[in-house]
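Got a structure for you, questions after.
With one protein chain held back, the other chains of the complex are shown just where they sit.
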């Protein structure tokens, strides 16, 4: 079920048999000369919708949380970033809203490595309210990056044995190519495999990584490889949320 | 141009000839038994994309700001709301990101009446930084509700002379029907035209408006009427952003 | 009853028969060459006290909330503004204080158009606590601009058929002239009717509106006209708070 | 000069010869069975206006900051308190506004002991911005309680050798009696001199100090004594702001 | 008992017979050419540990809160300061943590005058939650500066009849000399007794007090005098926390 495309009585009905919801979460940020600015929020959205296509009654997908923590990419036009503090407050409000309706398992399917620290800190901020109050938190939060779903990293390594890298990777770009073939971009990339290094502020980033990529050769991406990644990820997601829903709390 | 479906060099190129960007902004909240939860963020997104379809080189559309201020709808499952303070902080970060890249005219196309106060307060918070610093703010912000675009309210009144109401209106639902015909919902609505009244907290709201609608009869909506509204709104949007871009600052 | 001029046992006694309190709220900001900096907080204070003079047992007037959201006027000396975020936090604390004592109807009589968005956003922030908690908010908040009290706008239009404008209006200045005749200012105003335009940051404002007025000719103000406005507003206020106190919650 | 009763060109003119402004600051809180709820903001306002009456060209008085930190008095109806965090933020915005206009000496004349810690913390928060930035703060802040003006405490002790106490004191009540003789309250107070003790939360406070007073016998107050206190305080204030204005920064 | 050097079952056992805990709190800031940067957090830590050495079962000492409000010292390298707002938030979290475990008397032994306002404001912020909620706060907070423990100021005045001053005082430096004799510093101080004056931002401070001291001659310090101060303070602390634990709430 797709939450945004449903009316409220449908969600009320859903809650009678399931307390689990999936939130695709990502970022809108530069992904090199050929990657879409929306790559990081599109990937989890695409995968969640693919899972929904496979088993519409087995998953409830919330609207996509599309702006995350991308301060280091602000040197490239089109990047939109929340400050970590704003991002954490917004995650708190999403969780307050969903838990208020009775959702007890809130699963964030993440598409951006730079989001991880802030999402985990947000979870701790949320849990802390209950911990200080000496009350049991009535819901569980889970963060999973789509590339950590069962088998996905292995597939990506097989598809791209060299030049996968860590930003503007061929795997994430392949996923968006499969979903949006009309928006495939081409460019000459030099060097073919981008440099690597630490991540700090935006100007430092642009000095280290002049075209935005880190360690990747995204020209290896293809819609076919993207389709494989989407299929495997969607299967992994369905299994993972089933396990999450079944998890017993001591 | 659709920002999220572009790569950063394309935005860099855009900025050489235009400093204007449009942000569709809405809310994810109950819209009665037949309205989609995403109605309020879908409408401006649909209209902005329709404008883009008409004149792709005349408009740059940012990703959709899809969660707004909907605290009063929290009594209905599926509603997701930011607190006004979080919402305002997030608007601030969007503006900081876009202005940092050189955008000087940031146009928010809004789909939710409940957002207006918070968006305007956010604008004042942003401007205040410059006002306290005795510096000229290097960008202009504009908020326009899609139903206030030229001619749109008149058309809606002609389409729906009675029962337009103010929440879960036939006009907004018609817009989503035109865009997502597979997601058209039906229900018996009693009374046919919903009651009206003041808006306060969520439980007060649900007591006053038991199925979520305010003053509306959304069963009058149709995809055809939605298409008319979208066309007129898209034209109005293109004209309005042209005027905004041309506005001369004293 | 005037709260600040009472001792606490008097308020305790008041609460036995009424749960309603009126908070005059405004701003301290430039009002052109002839308007007092205090105009916007004086007007609601003057009107509330006039209502009190007419019917002291029918109204409880809180102290005046005298500093509001006036960032756009900071280009003119004497303006004092809260940031919207501070303003909203302060409104929250006022409401927490008053509701804590048992007030269930808190009526803000506003004197500054620039306050409206922030006050409404503050109301939503307050209500949101209850909405997220799934509890009924034990009080109702109401915002009314004094010029929207019954008949007042009509009177002002009759008094000032041209040149009423929207800032440093002859009506608000007339109200202060009636109350503080010793503080009537004169000046040559050129043009006689000030320009109009959008409101943004402080330097933009001063460039557009060099002497601070927007669309108004305040030289038309007189203490007599102010007295008429005060009388009508005071009557309107008494009726409006009676209606508010009588409002039945579903 | 009274800022709120002036127009902006008058403040612009003032700033050509003086950079000093006085902000009366207090609290609206219970003051025992006979003290006005407004006592703590009225006293500095009364004294500042008395100073103004003596020497209108020697002092510029801002509008009164009338709600302070009174959480411990919330057990008594009519008390309105800001949280310390809100209070500090608001002081910051007042200072930003006034310093933005060119005021370099901002003098807070305080009427509430419970405000002192928060005002001092607010000053440090303001200074910290400059200290972290390694820049010289362009203005000086000063906090003076009216009872610490030259000779005032001595006079109060002479007037009220026993039962002065520390809350709802005969001296502060005398000041309000002098200014507002129509609002003098009477009550039987038992014990005649109230108990003393530590200050914590509101319910603890009400348990310790059942009628709100601490250590005081306010029945000794009289308008005549109030007039003496006002006169001496007004003189002290004029001297003190003159000294503050003349203070040379190394 | 030293909390940090205990395991949690030992604290659980402690709470069966005592609800009191002592938090040494200070600052890390310049203390002139011969004073240690850690002086202000070391002094309360040293004294609390000395009290513990005398009567290990009579006192539970929390870890030291070592960074406080020192914005005015930021002109001197090595100073680390929290903003007052951060400091207050952190105190709130400490108190929430300790009270959550059942501590009902939380005693802050302070070593830095510049902390006092912020700590008191933090206490009020904490109490305010209970005051607004109309609930009794289940714990009591107490702030005591070590130099205000019984007899300590008198001893310091006897040891240092001239040149005690108010920052980088011989008494506080003597305390650290007694505890850390290997870290005794020497320097030529000119003038021997430092100047005095008001405290504002960091650059103002450094201009007024070029070597960091205020009114003091720390060369008078000696480990022997420090030992006397520690002994007397430790005795005073033991008595004071005993009295605090025995305090009966009305």
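Letters are used for the chains, namely A, B, C, D and E, taken in the order the chains are written, and counting of residues starts over at 1 for each.
We adopt the following convention: contacts are C-beta pairs under 8 Å (C-beta built on N, C-alpha and C of every residue); 3 or more make two chains touch, one makes a residue touch a chain.
Please read all numbers here as calculations on a predicted model, not as lab measurements.
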Where the missing chain makes contact, among the chains that are shown: A, B, D, E
Contact partner of the left-out chain, one of A:55, A:128 or A:158: A:128
Touching residue (missing chain; options E:22, E:51 or E:67): E:67
Where the unshown chain meets chain B, residue by residue: 96-97, 100
Touching residues (missing chain, whole complex) on chain E: 3-12, 14-15, 28, 30-38, 41-42, 62-67, 74, 76-83, 85-86, 89-90, 92-94, 97-98, 100-102, 180, 183, 185, 187, 212
Touch residues of chain D, complete complex, unshown partner: 131-132, 134
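Going forward, only the chains that are shown with their structure count from here on.
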Contact distance in steps, from chain A to chain D: 2
Between chain B and chain A, distance of the C-alpha-averaged centres to the nearest whole Å: 25
Inter-centroid spacing, chain E versus chain A (mean Cα positions, whole Å): 47
Where chain D and chain E are represented by their mean Cα positions, the distance between them in whole Å: 30
For chain A, residues that touch 2 or more chains besides their own: 97, 100
